[in-house]
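Shown here: the complex without one of its protein chains, the others still in place.
And then subunit A:
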């Protein structure tokens, strides 16, 4: 065991004990893809109360002042257990760090403490109907007013906007003028502000976890622009390393894998080989992900490595489903509600999204090849 592992060992034990207690109390059912689908404001508040949100942020902003490795330990334990962490996920993973990097002192004081307590949730408003992979083509426009900005446009696939407090929206504040990445800005928009209409969209899993957000003459105060006006593209790109290299990119189907290997079924040789192979690759991915976290902490360039983690990780998440299908012959009852079958159904229905959200794997592979100088 490395020294870092030793220093986080107590924390790990503490998180596991907490999760065991919550499970025993029936506060959640372990589920796949829980960082997108498992929305529980109450669970997020509990984590905030324990100091497990905003862990690396400075204490003066309500953070924990702890190391990236400590945060990594907490989130990987939560994900592996399939705990409902979606409510605070965007705020904790990317909006908080973004505000710390480029936010104003006022913004930091206004947002970070509530985010760290699990009381303030943020939705990520990047995609639009005509702007998915080609994010720089967003058309939502903000024009200056006497007190700030007036915003008009339409965001889609915005996860949990109907359950969040603010939308961090990427908008056009000036014409591209030759450089299509110029003239973009990010601003925090209150989701209950006049002119904001949020429509939940039902997805294949049967839930409505993402939404369409219509912005119709929404007034946004000047102080809500995050980073310099016109510098939004850099802000978005800087979030991506955080967004792409974390354990949520290879643990979405871990609860299924854990149930498969839990020993309730006797496996044949082929299944054992499948399980061994997936174990080895999962182990390696975790090592790679840890390396990237360390690079992020040292502020070294990580875009290529982060994209690799996501590409490899999301594919492995899918493969775990295939392995499970091969290993456990379906019983006679398709509506059997045993944990393995429930997790398998859940994982199968969620899987199409793994290789899309946060940048499609095709886009990521292009990024990797270019990052390597190809």
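Basically, a residue touches a chain if its C-beta (ideal position, glycine included) is under 8 Å from a C-beta of that chain, and two chains touch if they have at least 3 such contacts; residues count from 1.
As a convention for this text, contacts and distances are computed from a predicted model.
Its record in UniProt calls the unshown chain "Acyl-CoA/acyl-ACP dehydrogenase", which is the match among "Xylose transport system permease protein XylH", "Citrate utilization protein B", "Linoleoyl-CoA desaturase" or "Acyl-CoA/acyl-ACP dehydrogenase".
Contact with the chain that does not appear here is found for just one residue of A:21, A:202 or A:216, A:202. For subunit A, the residues touching the chain absent from view are 127, 130-134, 137, 156-157, 201-204, 206, 210, 318, 322, 325-326, 329-330, 332-336, 345, 348-349, 351-353, 355-357, 360-362, 365-366.
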